[in-house]
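Missing here is one protein chain; the remaining ones are kept as they sit in the complex.
For clarity, chains are labelled A, B and C in written order, and residue numbers in each chain start from 1.
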Amino acid sequence: MEFTRRDLLTWGSGITAGLVLTPVPWKLLDDTSIWTQNWPWIPQPARGPVEVKNSFCALCPNGCGMRVRMAAGWPVGISGMQHHPVNRGALCPLGFGAHQLNWHPRRLRQVGHQGRACSWSDALAAFRKACAEGPVAIIDGYPDRAASAICHGFARRHGSYRVALRAEQRALLPYEKWSGVPAAALGYDLENTGTILSFGAPLLDGWSAPGRFARLWSVRGAGSADSQLRLIQVEAAPSHTAACAWRWVPIMPGSDAALAAGIALVLHEEHRTAPNAPVPSTTLADAAARTGLSVDAIRDLARLLCEHGPALAISAQPNPAVAALNVALGAIGTRGGIVRRGRRTEPLAAADTLPSHLRAVLVDASVPADFLASTEAEIFRFAAWEGSAGRNDWLLPAPGFLEELTDIPTAPLSSIETYAVAPPLSKPPAEVKSAAQFLMAVDSSIPDVEKIIHARCRQLFQSRAGHLQGEELAAAAPPESAQAFEKQLWSGAVWVGDPPHFGGIPCRLTAWPQSAAPVARAGWTAAWPAPVLPPLATKLYQESSLREPPERRAI
Amino acid sequence: MSRILMTFGSGFLAALAAGWLAFPQIAYRQRQQPLAFHHQTHAAKSGVSECKDCHAFREDGEFTGIPKIETCAACHSDRIGTSQAEATLVNDYIKKGYETPWLVYSRQPANVWFSHAIHVRRAGLQCSDCHGTIGASDQLRPYEVNRISGYSRDIEGRSSARLGRSPAGMKMSDCEDCHHKRGIEVGCLGCHQ
Amino acid sequence: MNTRYGMVIDVDRCTGCGACMIACAAENNVPPAAERATPRTGITPMLVHTVSNGMEGSLKREAFLPVACMQCENETPCVKVCPQQAVEVDASTGIVMQMPQRCLGCRYCMTACPYHARYFNWWDPAWPAGMEKSLNPGVAVRMRGVVEKCNLCHARLHAAQEKAAAAGKREIDPRDYVPACVEACPTGAITFGSLADENCAAARAARSPEAFRLLARLGTEPKVYYRSARAWVRALAEPRNETRRKEVQRG
Partner (left out) sequence: MASAVLTDRRWIARGAKRTSTSRFALWLAPWTLLLALGIYAAGLCLYYGLNQTNMDNRFAFGLWIFLDLSVIALGAGAFFTGFLVYILRRTELKPILNAAVVLGFICYSGAVAVLLVDVGQPLRGWFTFWHPNVHSMLTEVTFCISCYLLVLTLEFIPVILRNRQLEKAAPAAVFEYRLHHLVPVLAGVGTFLSFFHQGSLGGLYGVLRGRPFAFREGFSVWPSTFFLFVLSAIAAGPSFLMLVTAAVEKLTGRRQVPRAVFRRLGFLSGVLLAAYVAAKSVDTLIWLNVTSPSVGFAPWEYYAYPPFGSALLFIEIVVFGLLPAGLLLYPRTASSHRWLLTGAALACSGILLNRFVMTVQTLALPTLAFDEFLRYIPSWQEVATFGGLIGYGVIVFSLSYRYLPLFGEAKKEDLHVSRS
């Protein structure tokens, strides 16, 4: 008897009926769905011991204190360091995603010479040659670090040392000019200010140490009608800061100087200016016309400044008129004003103007990506990520976030001195070298960063000035030995200098500054390839409309 | 008619046989452990008496799981005995400083959060309640991994159809059973992450 | 003790910096935006909206409104609609839990959520090579095709529970459980805690006369409160209504 088609069908139905009574279909259902829960192409977090370490953010010269959560030996989370005297546990948004920067697709991993891949030895040879042939300049973006000392020391022998100052630091230059006190020794005593008149300074939006003002603002009655810290934002556009300010004063773009002069004029008329303060040669009507405010509005502003002192004017860009207004307000060297911290006497040489006929310029990785060295010389630029502006003959991959040992000097605009040490927490890729290491390879006589930091710690201990801050140090007695002192610094404690001493800024300003327009940012470019941000920053500008994308405006 | 029944029946039985006998074997791939580790021998020779002597807690309650290679190196810095496994351990792992790639029978997937601290310290479970007699084993049985889901048979094998021969199931249903028995109700994210 | 976790967000303190959004994403292993992602397809379990009083020019005022899952207590819309129990309100904490591994990806819960606080994984989660080392081991990465949302940083609750158990305690120390957004906020605008606990700061803040909840009249009893001294901000609690908005602007 042959096997007919019908038999086949019957047999098949038998199989089907049987299978339903076996685990096969059900187990397959189960397994396939479990497979969707563990798709092999979905990354899995590494398993491993979790610990929290203290460190400091070296992405900008403010060195905010951070708590870094480590898993399996890698940073997996960042939060603010409560006991840090400047940022007091607050960080800027980028800080929270910074630990992912080291794997950014635009991370530099290869020495490049005019676009071609090269080796470190090539770069070294070229730089040695340059040093032999003529003077070199070294541009630092984060002065006073141990690494800066290395750059400085090298430059002293082979050329000159320059610092690329950020806008908010440059805003202090007028005072340096008038008083001879280096801008790098000046800070804002915001902790004691009563009313802040901000000329477009993004105080609540990444200005200076972003956490510092945010904390101050919130602690001292943010948003409430009778705030202890009154923030008056003078700005054309409704910025984030303007939105949160106690008062927002929209004025014509670029009329900051006119308004400052107008206010100074009112103060003068009402005999409220500080002694021997200069008087602007403008009229109130003129100021009103330029700013688009009414005369009364300007009078009101002046009244508000005196009503809830001490008052302080802050401008985003260096603006002599605003600086002069502070002189008129008597906010120089006084409580809640511009104060002098530390004993530094020699000013930082700004990198805006480089000496002529240089042979080469070495730009440290701490210099902001949008800095443009105005020179014909050969440029050796260190950077951890792509996106550096201008012509860079040599592009040298530098250590990234938390990848190198560094010390953390005082934040630029802080009113007190601080010092901290940030040991590396993340293993750098094999290919990277810091500028300091590079220079040490060129000149073997230079001490390395670690030695310098040890020396500085010892110095601090011997100076007996200031005290250490750290969460477990709150109650503990100050360390007896230099070793204990250093140990605590290396484990995340912060050295805090003595409180600011008022006075000591002899500001001689006879005539009201004429240059109404803010000083142009010589040596800086407005257009540069989109800066590299922590990948999660896309939450702010691509996956929401909270911010403008970096192509249009750096966050 | 009888012919129909016969053909039908033969197919029916064939399916049953395949489904119950062959399938559970085919569904899993067997993998050998990197080393022939003997719990018994270690208990006997190196006075470790309790599980927690090697599988300890950190002070924050985190469970350390399988000891790191340093723990092995403490005794096995040089070869003890002549076995092949010994040679592999010393030469390939300890000397080179690599961790032994153990295949963990009870390793839960990433979406499961299981706290040994809560189950052992608070609920007072015994290791053997879930891990069976592995502590007394004198050899490591092969690690069986499901070809589709990639789960170890210990955590998946006793699936909806209750297959497999793991000491105690470690599938979600098994956790639930135990929890119900003890009247401890937790939400999804009580055990998932 | 029956805890009811919730938040009070002080709108007058929010500077719209976005720290909470990034801290949240980092803590919960949310991937960076896919290439084609937009504000409508991105994943932002914590999302800061820019809201305005609707005026123009110098009269225009803006504020920032952080919106995460509101942890609705009553008739929880998403829980009610999920066909396969992938969402539930945890009895002991009041946290609305989303289980991506159970989720079918039908997105019914997203249409049900009045606050648009739920997000669908339109793409496979992807990180640049090597960045998976920076993932938080306490949170499983979600796969493409499932819905996710704020679970009040449940991994941190787990850690706190484990710590308590290791110390032989039953209750966790409140200081051990702080969601990432709360911890990150530079102005301390977010107060977190159990609303059922009378002497908890959050519970007290929630009772302030200036406190309000979004769309409270829907009756879903959200456990996220807002607080503002500004009338026009408080008016945002009501549903969109141009007419009423005009009135508020006038008065």
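General remarks:
Following the convention adopted for this analysis, contacts are C-beta pairs under 8 Å (C-beta built on N, C-alpha and C of every residue); 3 or more make two chains touch, one makes a residue touch a chain.
Since the structure is predicted, the reported quantities are computational estimates derived from the model, not experimental observations.
Put simply, the hidden chain is in touch with A, C once you look at the whole complex. Taking the complete complex into account, C:82 is the one of C:46, C:82 or C:166 that touches the chain left out. When the missing chain is restored to the complex, the residue among C:114, C:130 or C:188 that touches it is C:114. Taking the whole complex into account, chain C touches the unshown chain at residues 34, 36, 38, 40-42, 49, 51, 65, 75, 77, 80-86, 102-108, 110-116, 118-124, 144-147, 214-215, 217-220, 235-245.
Of the residues in chain A, those that touch the hidden partner chain are 6, 29, 32-33, 35-36.
Assume only the chains that are shown with their structure count from here on.
Chain pairs A-C and A-B differ in how many C-beta pairs they share in contact, with the greater number at A-C. With centres defined as mean CA coordinates, chain C is found 38 Å away from chain B. Rounded to whole angstrom, the centroid-to-centroid distance between chain A and chain C, based on C-alpha atoms, equals 29 Å. Averaged Cα coordinates give chain A a centre that lies 50 Å from the centre of chain B. Under the contact definition stated at the top, the residues of chain C that touch 2 or more other chains are 101, 138-141. Counting only residues that touch two or more partner chains, chain A has 37, 44-45, 47, 50.
Residues of chain B touching chain C in their complex: 57, 59-62, 109-111, 113, 115, 117-118, 121-122, 185, 187-190, 192-193.
Interface residues of chain C facing chain A in the complex, by the touch rule stated above, are 10-19, 21-23, 25-27, 29-30, 32-33, 37-39, 41-44, 47-48, 50, 57-58, 60-64, 101, 124-125, 127-141, 143-145, 180, 183-184, 186-189, 228-229.
Residue ranges of chain A in contact with chain C, taken from their complex: 36-37, 39, 41-48, 50, 69, 71-72, 74-80, 90-97, 99-100, 102-105, 204-206, 210-211, 214-215, 217-218, 222-225, 238, 240-244, 248, 250, 534-540, 542-547.
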